[in-house]
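Here is the structure we will look at, set down as structure tokens.
Just one protein chain is left out here, and the rest sit where they should.
And then subunit A:
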Amino acid sequence: MATPPGGPSSGNWSYGPAQGQGDGSANGYGYPSVPDHRQPYAPQGPGPSPYDQPQAPRIQPVQPQRRTPEPAPAGASNNPLVRPYAMTGGRTRPRYQLAIEALVHTTAQPHQMQGQLPEHQRICNLCREIKSVAEVSALLTIPLGVARILVADLAEAGLVAIHQPGGDENAGGQPDVTLLERVLSGLRKL
């Protein structure tokens, strides 16, 4: 029943005049669609960019000057030039199929967070109080698909616990009668 993406309507996918229909250079997030290595990221905040530092004081000339971008810096989450799936290493599928309403709860101790990706740390900080995958996406302004992948990564690393919604496998994952009764009773008490 569902119209497959790229199906009959594929010629009409973007909406709104601002979509990067013609040049492919922009999307809803303002990320460039094409990698642009000329300027990996704009210098931001106080202090010079590492690329602007004079070379003279260097004592150990071990590394040739790198032309490729460094891994995303700590401020990457605020940097609109990092494309969303760069955070996931290009993966578009999570390791688990997480429901959009699956609940995420951080189990990691603070010392375990050291060395984690900034996005992973932000999710762990957010989910000290239980949150759904949808809330992770909305509150951290991460596209839903990316949030699913990052949360699944954290679950595999044992840093968060996931509570997938209970469903009756025989009924296509629909909630069972006990759950419906609890929801009904809860709504009536509101």
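As a convention for this text, a contact is a pair of C-beta atoms (placed from the backbone, for glycine too) under 8 Å apart; a residue touches a chain by one contact, two chains touch by 3 or more; residues count from 1.
By our rule, contacts and distances are computed from a predicted model.
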item	value
Per UniProt, the name of the complex member that is left out, chosen from "ATP-binding protein", "4Fe-4S dicluster domain-containing protein", "Amino acid ABC transporter permease" or "Sulfatase"	"ATP-binding protein"
Subunit A residues touching the omitted chain (full complex)	1-6, 9-10, 12-15, 19-21, 24, 27-29, 33-35, 83-85, 90-93, 99-101, 103, 130, 132, 134-135, 137-139, 143-147, 165, 167, 171-177, 180-184, 186-190
